[in-house]
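I'd like to ask you about the structure that follows.
The other protein chains are all here in position, but one chain of the complex has been omitted.
And then chain A:
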């Protein structure tokens, strides 16, 4: 799947994460901002990559501002961002939810 438009999900509140997806050409290009990036940076990227993978997305620019979100929050926000970017908000891919 190809990202059609830039989309945002999530907020900058504590224990949340804001994920912005936009079209890319060179695999997953992460830009990560997090107070706990040192310990959890790779884990955050992996969670988001897995979600993108489920939707068959190969290329994307992914800007992440993490405010200490738990894994399940990151996953939920990533799914929402993908659905908005692919314009499938009204037709969610239930099998990944």
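Please note the rule applied: contacts are C-beta pairs under 8 Å (C-beta built on N, C-alpha and C of every residue); 3 or more make two chains touch, one makes a residue touch a chain; residues count from 1.
The working rule: contacts and distances are computed from a predicted model.
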Among "Anti-sigma factor antagonist", "Na(+)/H(+) antiporter subunit B MhnB", "Probable 2-(5''-triphosphoribosyl)-3'-dephosphocoenzyme-A synthase" or "Peptide/nickel transport system ATP-binding protein", the omitted chain is listed in UniProt as "Probable 2-(5''-triphosphoribosyl)-3'-dephosphocoenzyme-A synthase"
By the contact criterion defined above, which parts of chain A meet the unshown chain? Give residue numbers in ascending order. 9-16, 35-36, 39-40, 68, 70, 72-73, 76-77, 80
